[in-house]
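Note sheet for the following structure.
Missing here: one protein chain of the complex. Every other protein chain is in place.
Labels for the chains are A, B and C, by order of writing; each one numbers its residues from 1.
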């Protein structure tokens, strides 16, 4: 047993941190926020060159086959740097869906391109406000054509390929749609976090190809579980960045003749943030192992990692602003970028409330099993 | 408009506070806690002599007819002193039930005795663990005889007269039972707060007399609403006592060469307790007015006062122990008496979770009305 | 304890109702806020409304008659606000001036000298702002650095203020300055009011995370203020500032959306997994908590008004208003977005419900938790001034201001 990263993984982390810092990933995210969206093709290309887009994918499809723990390391650094890239959409969701549910032909066709960055993928599930349930999916496939709408679809504007959760009238399935196909139209949406851009996508008889035509809901939950663990690493990276910002600022900012970080009001606030972040980290580590080992604990571990991750990033980003006082709510400080991202990561795979319910359902069935 | 007590009411408060302090009501509660229950007949007699048991009842029944706001003043002081008396059971519940649902004969028969303290009343509703619902009442009246059990019934051992929520097979009703009647047996229960003693009561063909045989659930909710407001005053009295204890202790106890009350960890904790207490107080004041004026706002005001009262007393009593450090969890300090009482008052009329649900239901129907 | 009106109060309430019915549009489920306009439009709208209020006798309900007020008890202010709350009226322009600045003028200025300013403020002709905070002194207000140096009958002001609400549309402002850096920090301050169009004043709006620009930086370069516009003695600026701040906690802190009504409306119109969100027990518990907080604050304010009308001084207990409502606002906003689930990520007017009130609330609430006394400062105030607990240990008390340590920020 060993509950920490290997030396190689620590090196990967350092390399990733250095790269994202040199490329000023945070500043690039700010530019997207200022501009109200966009796609940083340059950074994406460089990430592809570093092998990140296929870090966990088999070498047979162009991946580096490092394993999912290494992908977690990269995810944490992306979260820490608040990087504005379609990594979750393309790597955790689209590529994983194809890997796990596609035919060998489909994998051969798409995975190498997703790894090289030639193709960007995204995942389209939600259709309307409120939590997604199987019986609320209206997007419908008939005779190889898809009709319906999905909103918001993160990274839809940047995406070449969408994996769509849709019904064929009998059962839910996962379908591939190219965004340049006839019958696909995208309308960019203003987002709470514009460095994680999204769009409403309308399908009017768009040609699709099935990854799976049955048990689509189970497949969707499976992909979500895996993505939730990776996203939890983005969240703890973001939370840790907020905690460091707050700590550093509190030691440089003076009030009443002393650093504000010498007041217990600030010290204990940040201690609570630390606690939430460590609880999230420990749950995420267990999730990383379960994901990598394909362990039976995966569904429970994923839900726990997500619940703890959402909680930590929410708290850390909120109290980071508070620690910064007046400066914290100015556009020019970086605090709000993380505050927005905390919500973006907290909603992208469904909110914590949905995952809490799932967690308990899974524990109930484990208990009766 | 006037959102405070009158001068007369302030005088009543001072008198009540002085009386309860002179009689060492808190020390008497401790003795009951040490003894695992009991009934302080002496204190009860003196309270009757002061006219407290009929403060709000009409003069026609021996009451002082001061109004419910005055009764609230007394309730707050009883809460502050943590008095161990069946006041809520006899005054808020039994007497009110008879006043509002009894026949003139029943009022004449019982109210003067309840006012004089000759008879102690109690109210029996709960039967089993978990929240009470109309369809779970098993206590059943047939041909003037009651069968079933109620547990816990607060103050049952001290009570001469019980108001029982029971079904006649068709509808719920409220029934009077004398505890000395054949077919009534009481078994004292260990309580979390033994200064608020309770018992399990078994009815085996006990003779009853109906206050009302129909709409018993509505009557029960009506009585509960009124009692909830009075209990909220006990709760803010208790919460305020805890806050004062904690504040005083924090200024006398030194650590690191300074009073612990000079540390923000303690200051801000107690500021939060103050805030909760003031929010409870303001909601309770509105409730007091609604109760006294018989206003249409009563059901909403009662639920709000109860929710805020439970919250404030819970928090204040818990953090009072914490502020006292190691001393706080010793039996000899008074902190635990209030901590126990907070739970006792928080459960006696049903938990805050039940009242939150009621509050929203009432706001929903107000909104659609 | 009486929440019903006396005959006088009832008559006044009728008067207010008639005025509002004749002059303003009532709120509705569909329309609970004025439609947005640009800043100039909003100020013009507020000016017109203030004029109407003044002409009808509702602009200075509690002020002394000598200053154009009606000298009524604060309860009448409550009544006016209770009624006005059902109408769509422009807010955010006069609160600081009439709630904080002018009361300070009336208390510390020469009555004859300040009277014209007071009158033009009541009619709405002139708008006032307050300039206390500085980049290096927010919570620690008395640590301010803007210098005032006397030159004959004038003072020359140099420095920078920040977080000044409305500076960009104000005519006058009050300011606290450091007139003597060689004494401990609370002793070397002086307080003035000045014309916001004085030469040497530069106003720069601050871009907030809500994408709004309500606050400003105000730069002072050799700005000249006549000594006659000093309020209080030289070196007594801190005491005068306390008057302003004491009024702040009464003036500011009214709940801003999203509040209980907003989330209550959302959950009755949104489906969760098993039906309407309002039927979910988590939702119901939170709704109940927020309702109880909202009502608690409302009645706490009423209690304060009763105390005022009995001649008691408004206590710092009014501080709980902003402490509770700012956090409530943030909680409601974040909770609503979670209920919207994946869709909550979009702030787009086409997707976000109720004109994006929750999305905006998420980005506005952090400022609410900081401006006008941060959560932490308010808890300090409550524990020290209400509960009588010891002040924080002060390292800056007996040290000359110029010798105090300061950080990099």
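Worth a mention:
Note that contacts are C-beta pairs under 8 Å (C-beta built on N, C-alpha and C of every residue); 3 or more make two chains touch, one makes a residue touch a chain.
Because the structure is predicted, anything quoted here is derived from the model rather than measured.
Within the full complex, the residue among B:102, B:117, B:152 or B:173 touching the omitted chain is B:152. Mapped onto chain A, the footprint of the missing chain covers residues 1-6, 9, 69, 243, 247, 250-251, 258-259, 261-262, 264, 266-268, 270-272, 274-275, 278-283, 285-286, 288-290, 292-293, 295, 303-304, 307-308, 311, 353, 355-357, 359-360, 363-364, 367. Mapped onto chain C, the interface with the missing chain covers residues 280-282, 285, 393, 395.
Within chain B, the residues in touch with the undisplayed chain are 125-126, 128-133, 151-152, 154, 189-193, 196, 198, 200, 249, 251-260, 263, 265-266, 314, 318, 321-322, 325-332, 335-336, 339, 343-344, 346-354, 357.
The working rule: only the chains that are shown with their structure count from here on.
Between chain B and chain C, the centres computed from C-alpha atoms are 40 Å apart.
Chain B has its Cα centroid 51 Å from the Cα centroid of chain A. Annotation for chain B: residues 264, 268 touch two or more other chains.
Multi-chain contact residues, meaning those touching two or more other chains, occur in chain C at positions 376, 379-380, 392.
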